[in-house]
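Just one protein chain is left out here, and the rest sit where they should.
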Amino acid sequence: MKPAPFAWHGPDQAGAAVALLAEHGSDAKVLAGGQSLVPLLAMRLTQPAHLIDINGVAELDTVDVEEGGVRIGALARHRRVERDDAAFRTQPLLRQALRFVAHPTIRNRGTCVGSLAHADPAGELTVVLAVCDGTLDLRSAAGTRTVPAADFFLGPLTCVLTPDELAVSAYFPALPRNAGTTFVEIARRHGDYALCGVAAVAELDRDGELTRLRCGYLSVADVPLVLDLTDAWRSDPQDAGAQAHDAVDPGTDLHATADYRRHLARILTIRAAAGAIADARERVAA
Amino acid sequence: MTEPTHEIALTVNGVRRTHAAVARRTLSDFLRHDLGLTGTHVGCEHGVCGACTVLLDGRPVRSCLIFAVSVNDHTVTTVEGLADGDELSPVQQAFGECHALQCGFCTPGFLTTVTAELAENPRPTREQAVDMIAGNLCRCTGYHNIVDAVLRAAELSRERS
Partner (left out) sequence: MATRYVGQGVQRVEDRRLVTGHGRYTDDIGGGTGTLEAAFVRSPHAHARILDIDVGGALDVDGVVAIYTYEDLAGAAAEPLPILIPHPALHAGRTGYALANGVVHHAGEAIAMVVAQNRYLAEDAAAAIVVDYEILPAVVGLDAARAAGHTVHDDVPDNVAAHLLQQVGDVDTAMKDAPHRLELDLEISRSCSMPLEGKAVHARWDPDDGSLRVYSSTQTATSVRAAIAAKLGLPLPKVEVIAPDVGGGFGVKIMHPWPEEILVPLAAMRLQRPVKWTEDRREHFISSSHERDQQHHIEVGFDDDGRILALDVSFWHDNGAYTPYGIICPIVTSTQLLGPYKPGTYRVEFRSMYTTTVTVTPYRGAGRPQGAFAMERTMDRIAQALGRDRTAVRAANFIQPDEFPFDQHMTFQDGRPLIYDSGDYPAQLGMIKEIVGWDDFPARRAAAAAQGRLLGIGIGCYVEGTGPGPYEGAHVQVLTDGSVEVAVGLTSQGQGHQTVFAQIVADELGVPFERVRVTTGDTRRFGHAVGTFASRAAVMSGSAVALAARSVKAKALRVAADALEASEADLEIVDGVVVVRGNPTVSIDLAHVAVLSNPLRYAFDDAAKAATQFARPADPDRPPVPEGEAPGLESRDYYSPPRSTFASGMHAAIVEIDPDTSEIRIDRYCVVHDCGTLINPMIVRGQVHGGVAQGIAGALYETLDYDEYGQLRNASFMDFLMPYVTELPDRIELGHQETPSPLNPLGIKGAGEAGVIPVSAVLAAAVEDATGIRITRMPLSPSELYHLRREDHTA
């Protein structure tokens, strides 16, 4: 399982990387962490003529935490973001979700932005970006555009990134005050792609009443799905589960049927939402 | 037309090594066949089994998912670099004592991983020890003895220091 030959480019500046994409983009792939790309190359499922290796572009290895949110550069490894305490305080879903991404060894090399650009609806960070209403900055020779999560993902492994664009950073807005989060996932083996995963964000008012419940869904639709379950939950948590059950559109494969995934969406919605509300209550109390 | 080669320099187990390789040469193949360090094994070439795990700048990575050219000028530790001359490292000794290996094929990946993890958390609970090895496959042992070995290695490290 050896890759087909490619021309390798190792720019040390983002601008140079973008210029290379302008020239070769239609037959090039960007290599950062490689944890998703290299297996595809090894199995010859993709055979780009050019590989733009950005592992030398130090300026992209950034994690910037501000009050408003966390900006993650293209070369920041999962591990770095997972362990960043400031990032965790600002947007806890990052660490909560990253703990489910494969195994620590994979997280030592894989990058957050790379995961997002890969656009796998089973990728944990895609649902976090969606449920926080995050954005991605895409840079080409023509300039940089910011694309919101809701517009970025088009389908399984497909997104709006054009062949001449480099995803340079992702922005995860901060968790609102008086809000709590929980990320739950069920997989066949620890570290596997989820059969179903839910990222829940619950906002409370000062009296501890639920003002907003949003849940993002992993592996049960072609793109990360976000549902507003505020009214349903307030009516009855079972209704929120039912709404999720009906809204998701999973497929059947060797590991689970669509029906079972739908069933998990129901169960995990309730678990995740209850967890997020409890988390929010703790924060309000603190 | 011949594929272009790149001159790759790595510090491997404390020694600066250089060798030419094509861009698509994986780090695992580079270590094994260009540098002759066959202790790192290749089990799947898609990053799942962990047999190829080496330490890159001190942190465990899947060498089958890295091209040697991407890590030019970096530092790599392989299983051959764990012992101190003839003296086995605490992790190596513990694996032997606890019968934590049978065929030995997955073992180098476990040894490097556990070495790095224990350096970071020298007093793991059993649950933490399980977490440390949760990303490596073994087909022979059923893992129980490997968890024991992690805890024993921690104990040996403490004894030696």
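Here the chain labels run A and B in written order, and each chain numbers its own residues starting at 1.
What we mean here is this: a residue touches a chain if its C-beta (ideal position, glycine included) is under 8 Å from a C-beta of that chain, and two chains touch if they have at least 3 such contacts.
What you are looking at is a predicted structure, and each value in this text was computed from that prediction instead of being measured.
> Quick check: which displayed chains does the absent chain contact?
When the entire complex is considered, the left-out chain reaches A, B.
> Among B:L10, B:A68 or B:I146, which one touches the chain that has been omitted from the display?
B:I146
> Using the touch definition from the top, which of A:R99, A:R212, A:H263 or A:R281 touches the missing chain?
A:H263
> Just one of B:P4, B:G58 or B:G104 touches the chain that is missing; which is it?
Residue touching the chain left out of view: B:G104.
> Could you please point out the chain A residues that touch the chain left off the display?
Residues in contact with the chain left out: 1-5, 43-44, 186, 188-193, 195, 254-257, 259-260, 263-264, 267.
> Mind pulling the chain B residues that touch the left-out chain?
1-3, 22, 24-25, 32-33, 36-46, 48-49, 51, 78-80, 82-83, 88, 92, 95-97, 99, 101-108, 111, 130, 133-147
Methods note: only the chains that are shown with their structure count from here on.
> Please work out the Cα centroid separation of chain A and chain B, and write it as a whole number of Å.
Their C-alpha centroids are separated by 29 Å.
> Show which residues of chain B lie in contact with chain A when the two form their complex.
3-4, 6, 22-24, 26, 45-47, 50, 53, 56, 59-62, 64-67, 69-71, 113, 117, 134-135
> Spell out the part of chain A that touches chain B in their complex, as residue ranges.
1-8, 10, 31, 34-35, 38-39, 41-43, 51, 53, 55, 79, 102-106, 108-109, 190-191
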